[in-house]
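Every protein chain of the complex appears in place save one, which is left out.
Entry: chain A
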């Protein structure tokens, strides 16, 4: 089932399918959010705050709106 990264449950891993079109697409891609990569939700800030994803060896924090640009498949 395809979902966007903002609804990945904590500690669950998912494979990136696509980065949705938006002016931030390039920014996400240059950080390494690329189709085929596995991301895991590392931590979520309270009250709808940013989400921290583990991607390769780094942890990257995104706002929910940015995470919703990443289409993933849960593992």
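Quick notes on this one:
One rule holds in what follows: contacts are C-beta pairs under 8 Å (C-beta built on N, C-alpha and C of every residue); 3 or more make two chains touch, one makes a residue touch a chain; residues count from 1.
Following the convention adopted for this analysis, contacts and distances are computed from a predicted model.
This figure omits one chain of the complex; the name its UniProt record holds, of "Tryptophan synthase alpha chain", "sn-glycerol-3-phosphate ABC transporter ATP-binding protein UgpC", "Na+/H+ antiporter subunit C" or "Ferrous iron transport protein B", is "Ferrous iron transport protein B".
Annotation for chain A: contacts to the undisplayed chain at residues 23-32, 34, 36, 42-43, 45-50, 52, 56-63, 65-66.
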